[in-house]
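Here the structure comes first, spelled out in structure tokens, and everything after it is commentary.
Missing here: one protein chain of the complex. Every other protein chain is in place.
Chain nomenclature is as follows: A, B and C, assigned in order of appearance, with residue numbering initiated at 1 for each chain independently.
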Amino acid sequence: MPSEFRITRTVEFSETDMAGIMHFSNFFRWMEACEAAFYRSLDLPLISFVPGNVVGWPRVKASCEYKVPLRFNEVIEVKLLIKEVRSKAVVYIFQFRKTEAGQTLPVILAQGEIAAVCVTSDAQGKMVAQPIPADVRAKLEVAPPAAYGE
Amino acid sequence: MPSEFRITRTVEFSETDMAGIMHFSNFFRWMEACEAAFYRSLDLPLISFVPGNVVGWPRVKASCEYKVPLRFNEVIEVKLLIKEVRSKAVVYIFQFRKTEAGQTLPVILAQGEIAAVCVTSDAQGKMVAQPIPADVRAKLEVAPPAAYGE
Amino acid sequence: MPSEFRITRTVEFSETDMAGIMHFSNFFRWMEACEAAFYRSLDLPLISFVPGNVVGWPRVKASCEYKVPLRFNEVIEVKLLIKEVRSKAVVYIFQFRKTEAGQTLPVILAQGEIAAVCVTSDAQGKMVAQPIPADVRAKLEVAPPAAYGE
Partner (left out) sequence: MPSEFRITRTVEFSETDMAGIMHFSNFFRWMEACEAAFYRSLDLPLISFVPGNVVGWPRVKASCEYKVPLRFNEVIEVKLLIKEVRSKAVVYIFQFRKTEAGQTLPVILAQGEIAAVCVTSDAQGKMVAQPIPADVRAKLEVAPPAAYGE
């Protein structure tokens, strides 16, 4: 039962802005990419549109603190930590750190948080919150607060 | 029956890249935004997911020639011209020009082209090409080549 | 001295995701677009790369709460409110509401917050925080908390 997960990713030219740094909105895309890779690693579908078994995870809150800018071609580790698992929602923390020569440096460049609620589709096709499916819940473990420095 | 349409739009900070100009991929988003505004002006749904009447316009080809870069806060006119209407497809041309004090300058900063095919959904939910619906077809007129300088 | 500002904007096809709603990262781009329009309305440059007078506003924190999803072609008002003006930073609140027939509906679909720090460039070209320039500071007024429901 993992409580954390990591991906490594390179800052792309199209992700920079005229200030020469990664645009602040793109950190949220990276967080979501890390979440998706986490679900693939668990062999769980993040999203399912199978009629009768629709599952989605719309975001109810997202935030990010920016400490050091990211620049083109930098190689960055994004680390996901599970902060909270509620009956119908999960809260993730994401930490961004630089890697050099395959080593992750300790400094946190940015730290974000996403709260996602588990939904399905009702008979009218409307999204409604649902308990996290048991097979998903079984694979999610909350990280100890010390793991993300609280 | 219009054969052309215009929108005006300001270059956003998030659309620039570290070279200080609008990233080349964003011109394609602007072309599509102009197409969507054109359909709204015709009171036609560009996209419909109504079961039994699904309509979509996936792109089969898109291109753009870049002549002068666009910069943050510049106000740009995007002009759509209908180049071709086939039984199941439409080809649009898009011209980008700067505006100053409400006047559109003659210089073309960029010119793009999008070919979109009209599709619906078959019984298995697969996208299949279909003739352009008659109410849509009735509102599309081909622009004379002279209108886009050919 | 304005403490609030509004823009109206239509959800674009490229801003939606496969769940059929505006991707959560795009709300941050919209907030920034509203901030840029606010500065244009004040006739202030949001960004300046003029040597000796570089000004920028990197974000130190951004967050958003999502209550109701936004869909393709919906017309949305984004309202900026100045929550706080510090010596070297500004905190904005942004509220997203639907408009219909030119009327803004009261329901808040999403509410975000951005803290931006005023920087300039030191002799080595490094970004350093600086006091908000006096001509900018003179045009910023803090909104009463009641204006954003606190």
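Operating definition for what follows: a contact is a pair of C-beta atoms (placed from the backbone, for glycine too) under 8 Å apart; a residue touches a chain by one contact, two chains touch by 3 or more.
Model, not experiment: these values are computed from the prediction.
Asks: Can you pull out the displayed chains that the omitted chain is in contact with?
Replies: In the entire complex, chains touched by the missing one are A, B, C.
Asks: Which residue from A:Ala36, A:Leu105 or A:Ala129 sits in contact with the chain not drawn here?
Replies: Considering all chains, including the one not shown, the answer is A:Ala36.
Asks: Which residue from B:Lys61, B:Arg86 or B:Arg137 sits in contact with the chain not drawn here?
Replies: Final answer for the missing-chain contact: B:Lys61.
Asks: Could you list which residues of chain C touch the chain missing from the display?
Replies: Chain C touches the chain not shown through residues 13-14, 16-21, 23, 25, 72.
Asks: Determine and list the chain A residues touching the chain excluded from the picture.
Replies: Given the touch definition above, chain A has residues 10, 12-14, 20, 29, 32-33, 36-37, 40, 46-47, 49, 72-73 touching the missing chain.
Asks: Since one chain isn't shown, list which residues of chain B touch it in the complete complex.
Replies: Touch set of chain B with respect to the missing chain: 18-19, 21, 24-26, 28-29, 32, 47, 56, 58-67, 69, 127.
Basically, only the chains that are shown with their structure count from here on.
Asks: If you count the contact pairs for each chain pair, which pair has the most?
Replies: Among the chain pairs, A-C has the highest number of C-beta contacts.
Asks: Can you work out the whole-Å distance between the CA centroids of chain A and chain C?
Replies: 24
Asks: If you look at chain C, which of its residues touch at least two other chains?
Replies: Only 29, 32, 47 qualify.
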